[in-house]
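Once you've had a glance at the structure underneath, I'll fire off some questions.
Every protein chain but one is kept in place in this view of the complex.
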Amino acid sequence: MSTAPELPAAPTVKENPSFEILYWVGCAASYDRRAQRVARAVVRLLNHAKVNFAILGREEKCTGDSARRLGDEFLFQELATANIETLGKYNVKRIVAACPHCVNALLKDYSQFGGQYEVVHHTQLLADLIKQGRLPAVPGAAPAPAGNVTYHDPCYLARVNGIHEAPREVLSAALGGKSLCEMKRNRTGTSCCGAGGGRMWMEEDPKQRVSTERAAEALGTGAKTVAVGCPFCLTMMTDGVAANNGTDVRVMDVAELLVEKLGL
Amino acid sequence: MTPTRETFGNIPLSSQLAFYALAAVAVGIFCWGVWRRWKLWQIGQPIGFRELITGNLLAVWKNFRPGAQRVALDAGAQQRVRGHGLGTVAHLSLYVGFMALFAGTTLLELDNILSHLSEAFKFHRGLYYVVYEYTLDYLGLAFLAGTLFFCWRRFRKPAALGHRASDWYVLLSFLAIGVTGYLVEALRILWSQPTGITAHCSPVGLWLAGQLGSYTVSEARSAHFAVWWIHAFLAFGFFASIPFTRLFHFVAGPMNIFLAQPGLGSLVPVTMEEVEKTERVGVNDIRHFSIQQLLSLDACMECGRCEEVCPATASGKPLSPKRVVQDLKGLMEETATGLAAGKKEFRALHEDTIKAETLWSCTACSACVNTCPVRIDQLGLIISMRRHLVAEGGLSGTAATALRRMQSNANPWGLPPAERANWLDGLATKS
Amino acid sequence: MKILVPLKRVPDPDTRIRVKPDGSGIETDGVKFAVNPFDSIALEEALRLREKTGAAEIVVVTIGGSECAEQLRTGLAMGADRAILVPADAAIDSLGIAKILAAVYRKESPNFVLMGKQAIDDDSNQAGQMLAALLGVGQVTFVSKLELTDGHARARCSRETDAGIETVTVALPAVLTADLRLNEPRYVSLPGIMKAKKKPLEEIPLASLGVSAASHTRVLKLERPAGRKAGARVKSVDELIAKLRDEAKVL
Partner (left out) sequence: MNRILVIAEHDQGKLKLASLSAAGFAQKVCAASGGSFDFLLLGSGVSAAAEGLRKSGAAAVLVADTPALAQPLADRYAKVIADTAKARGASLVVAAVSTFSKDILPRASALLDAGMLSDVIDVRPADGELTFRRVMFAGNVIATVQLDGAVKCLTVRSAAFAAPAATDTLSPVEAVAVDAASLSQFTKFISRETKASGRPDATEARIIVSGGRALKTSEDFERLVGGLADVLGAAVGSSRALVDSGITPNSLQIGQTGKVVAPDLYFALGISGAIQHMAGMKDTKVIVAINKDAEAPIFEIADYGLVADVYEAVPELMQKLKK
């Protein structure tokens, strides 16, 4: 099934009530200008693969992951209840999210409050679409990025939810088969970028930044591109790379690299 | 001649009786020790033990299965000990050696009882005997090798490893038990002069007997008797001391693995009803932790793996998951002792024991929880304490601002909800 | 010791303010309200003083409609002991507010008043200074550091002025107004607010205070300032300077 042509690039649940999967955008991709580019890359890929999807638009609220992990259980429950109600109203069954914290909250936190959904990370959906041959390159597509590429596994994706091969499959496609320069700490043994548990919102002594250390490890692979799968990691690794004076190194979401490769 | 040997050979009946009396004392001390820890945990909040054992057998098995599976894999097959290089190899060899010797001793006792009922029931003979002796003889070496590695590591004292004086007692008594075990075997060979396969199925013992030089049979008998007693004393002493040393992880480890949260990524919810009833949110007192959480503190070996993977520790923040567990354990012991003595006031959990900045340092990355060999949920402990801080106005600064903004605008930046879909604008212009 | 902390109900600082089409006021539909952030800082400082000195009664007070009880509850949830609501409907200007606060002050006789340097809605930055004048007591505005000295008879304050950080001492009672960097207020969670419902909230009618809600100020119209023009790219430094001088008139 394909999205009706008259629909906008990313229709809301009201505009496309017959959607098959909901794209949960998340706060970062909604508001952070850098992460917004990731959201747009995801939408381009979904449209290219003719995925029948919708977004909640203004009705989406923060999942409350940070609130819960900072210790404000009731703010989290307030947000969760509101979101579960909205998701129920539009009869949402399947969700794709580009933020591992959203994935984890929707999957594991919300199930405690009556929200049961099939939740996938965008890299999982993209890996499936690639396998199904639904993401062909457009003519004149760009070559794979120059220089080495490494991938930083987000904690809430790889360790907490065991999703570490799907992003690598997508990256393999995005790099035209070129292999990754893996960091020593990868997959479930990944090391944190420093943003989880609400730390994203805290001031941090520059000498004690978790991101600086992790970015140094990423740069240590000789990578010119650091791929990530989480908007918070995107921010932290970008800062971390800068702190290590990695001026010619890009930090990119997996979806953005795929968009680049396909020439969308 | 069928290969076998006499149980309690060279040990007079009086010594045998004394042996059993001592065994009873050791078991008694062990049980008392375990019971003491058990009582300690009871200062915590009750957990659904009852629910675990309600319903018919099938229902009970269903309740037990996930936990039992975890124990079989994590403790039994040592799955969570893996992935730590030489430490893993050493623990595995110590574990396998120890379990084999422990099982061997138990089988020997079983054989002893059965053969007293009827000589026909004696199974410690023939091929079984050969395999048994051969296996235990070599696994004894594994046990000693593991122990030696841990001695060497403790000597080096890596930063992440916790250390107590009693650790040397444990390791040296392991060494002594292993060495005296071989000596007992060697001396037995010297006085019983076995031949053929019976002698060769204890290669280490045989080799050691050769090294001991010339003993007359009676000399060997008296030496054997003496060393046998030393070995027995050491073994009983070790057994009785389990609940009082780091070895208590033999007990608390599997128990915690059985009761632990099954996976990563979820937290135990709190309801408003609970809050209204208890008039508190989260944990403000060591007694507010659940019995399972307190038990988990006792499972900690201070192996330091959590600290090694903690990004907060690595970046110089005042948090080590291991320290949190150990500090809480200290407070648990202090509070329980105080309670028993009728005290009403205790050292405070927050600030006096665990500093707020320690709790705020955690990134909830779950690396510690994922790596803990005995499935301690450090993150669960930290978040339940954070909950109290937040409820009592202990959160300020930029994180508080983010929460305030989530309250008012449903996003941490406090940007207008009406602008939530504005990112789409770029799509129209860019594609 | 008793500290009086006036709180003002203002639109949440993160709310995008919209003016009603007829210019009669700001759009309040869907707007969340909060305690004026500078007042939260003042209250936080009072709470910290109480923690430091051991004992103090902290009374929060506000003037306005019954909906203001919500902000008083927040104040109580942060840790204030008591709340006073002086019901009033009309928009009262700073001098009117100062007169009412002066009457509450005389009724409560606190050791001093701690309040925000300004409210983020009208941005007047007047009420504290006016209150001090009406009471005939000293004032310290823009306080960024505060400690009590001489057995709580004086306060030693740092104040953030254009000229730099100024240190003064003031005899108590006095009115002290809090600036941004005095502290970072604690966060109040839902259970905290629930708990605060059990604390006393008293209503004192204006009439019983013997003051009227007279106002010197008449607001005729509100409007939005001319919005920011869509960003323009300039090609050179010269063009940039020209635009800043002639178009934006900021140089």
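Order of writing sets the chain letters: A, B and C. Residues in each chain are counted from 1.
In the analysis below, contacts are C-beta pairs under 8 Å (C-beta built on N, C-alpha and C of every residue); 3 or more make two chains touch, one makes a residue touch a chain.
Just so we're clear, the structure is a prediction, and the values are computed from it rather than from any experiment.
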item: Selected residue (touches chain absent from view) among C:1, C:120, C:194 or C:211; value: C:120
item: Residues of chain C (touch criterion as defined above) contacting the omitted chain; value: 11, 16-17, 19, 26, 93-95, 98, 120-134, 137-142, 156, 160-171, 174, 180, 215-225, 228-229, 231-238, 240-241, 243-244, 248, 250-251
item: Residue ranges of chain A at the interface with the undisplayed chain; value: 31-34, 201-203, 206-207, 209, 211-212, 235, 238-240, 242-245, 247
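Here is the rule we use: only the chains that are shown with their structure count from here on.
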item: Whole-Å separation of chain centres (CA-atom averages), chain B against chain C; value: 56
item: Rounded Å distance between chain A and chain B, as computed from the means of their C-alpha atoms; value: 38
item: Residues of chain B touching at least two other chains; value: 272, 281, 390-391, 395, 397, 399, 403, 407, 415, 418
item: Two or more partner chains touched - positions in chain C; value: 187, 189, 191
item: Touching residues on chain B, where the partner in the complex is chain A; value: 263-267, 269-270, 272, 281-282, 309, 311-312, 314-317, 360-367, 370, 383, 385-391, 395, 397-399, 401-403, 406-407, 410-413, 415, 417-424, 426-428, 430-431
item: Chain B contact footprint on chain A (complex, rising order); value: 8-10, 12, 25, 27, 29-32, 36-37, 39-40, 43-44, 55, 57-58, 60-62, 64, 66-75, 77-79, 82, 104, 107-109, 112-113, 155-156, 159-161, 188-189, 191-192, 194-203, 207-210, 212-214, 264
item: Complex interface listing, chain C residues touching chain B; value: 12-16, 32, 34, 44, 77-79, 183-189, 191-192, 194-195
